[in-house]
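Below, a portion of the complex is reproduced, with chain positions unchanged.
Chain nomenclature is as follows: A, B and C, assigned in order of appearance, with residue numbering initiated at 1 for each chain independently.
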């Protein structure tokens, strides 16, 4: 967030197998598997419902109303990447539309996560190029000021280092630091393994109160039932 | 809103016939039939479009970031109920996901109305379990502090007493107090009865100005037409 | 915004051919073609995805919680118009529902743009009557205070004069002043003409950096690449 006018060409990406495998678990499970951290602000919403992706982060820091660096980051995309775009001040302008999406897709990007606005959402939906953003806005941008590419950034309240894994779906966007990716994948798998059985029990009418053995701690905390 | 650590097991539910019949009229008509009161804040939005339900309220008061009481309220659900969840301070965390939805559904709940966040919205949509919420967020919660079940609560700016009728659709969420439910149903029916004829007139090109006889009061109020 | 209690019956509409032709370009292209001005605030969202319209503005100024003038403006609609509704103070009430939509449609309106709330969105969607609004709310309104019809208004931050062209789609709402409509159409056509070729190049992997010849200006601005 503090270095302007630089492009780091070599970043340490999380290994593709781990990065790819996290998509299946979704943002909620991955966030829990990390100990309930890593989630971006809930104002980050998908432009269409149903997309669920993961990939390695390439980052870009932008200035308000200026999308010059979006073209610079395009060159740094490798297949399997997700572009994470931060801005130095609050802005809802539409930094990204169908032309940039065509370029990002051609370079192998899976998605864009941007703490600002996006436009051409109808075309992006038809292209199946998912975007998570703070706003949708037709407002255009200029190309006047340098930001940076592949420096660590704060995007929607979360710290993202280039090469981290991004997991995004209808529930939001999570960042998994590279050093934690393997352990998080392992934890997510364990979490998920338990859920099928739990779901069946709950569906049959067993209460969480009993399944999770909550009655005693609730009583100890002082819960009173009144008829 | 003022009593913590209690669960009321016996509540006076609005009779099922009245509670069920209100769904057909939708939130706007029911809200008008009550004299334009009862509506929750418009930030309460459905997680998917098209659901239209009514049912009797069971209530739960939660603390920020703590969903312990969601398991306690599950046991108090009877078929035909809608769970109304309030929080003691603003919070967008995801208190509710597919496991709790499975449990609520198994107990007979028709919907959840929560003045906070919800997650697993893709699965909830597939399950046809409608939720009206302030936010969608993958953020998880803890289980540490007692709230209450089936006390009167303020949810999204509206007072809800257990047993009241909740009517929710794409336009929002209305609470109909038990004592007013029968009269509201009656009033909603009358309102609706007039609408078919009105719609036909307006579709044929008759103006509301004439149909509602507004020209004279507008003139008396001083409206001037300028050519 | 300053004159109350008046209805202007004769307004100078942009010629229909120009007004109609702008729809095809969408709000983002039209906004760019005007020099990046004319866009309403991005909080204006369509009630359903996919609608893309243009038309001539008839305007109405409302008071908070009062939709009396909506019936007055209905009479001033001509086929091809879009109603633009402004309010004298922030308000999210549902000023407009299926009855008014039936009337507006019968008079030839193509859409409503309202800096407030709308209701009956399920029915409006079934009717294919698009609305761009600040909120969805079942909250009803009264009929007590005069506003005005066909005076210039500020709607969602943008100045709209009766007869201007409104262009609206999933990206937002743009107002094109009548005096600029023809030139804007021309500029939009030129803009669009270039895009097909650009899109093909970007899809083939050519970078915007090269296509737009940005490498030199970026270097001159001081951009440093670090390996």
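Some observations on this one:
The rule is short, and it goes like this: a residue touches a chain if its C-beta (ideal position, glycine included) is under 8 Å from a C-beta of that chain, and two chains touch if they have at least 3 such contacts.
This is a predicted model, so every value here is computed, not measured.
Sequence-identical chains make up the whole complex; the displayed set comprises 3, and the total in this structure is 6 copies.
In this section, only the chains that are shown with their structure count from here on.
If the chains shown are joined wherever they touch, the resulting network links each chain directly to all the rest. On superposing C-alpha atoms, the copy subunit A sits rotated by 120° relative to subunit B, to the nearest 5. Homomeric contact subunit B/subunit C: same residue numbering on both sides for under half of the interface positions. Per-chain CA centroids place subunit B at a distance of 31 Å from subunit C. For subunit B, the set of residues touching two or more other chains is empty.
Residue ranges of subunit B in contact with subunit C, taken from their complex: 26-28, 31-32, 36, 39, 42, 45, 49-50, 52, 169-172, 174, 195, 198-199, 202-205, 207-209, 212, 214, 218, 221-227.
For subunit A in complex with subunit C, the residues that touch the partner chain are 5-10, 48, 68, 70-72, 74-75, 92, 94, 97-100, 102-103, 105-107, 117, 119-122, 125, 135-140, 143, 145-146.
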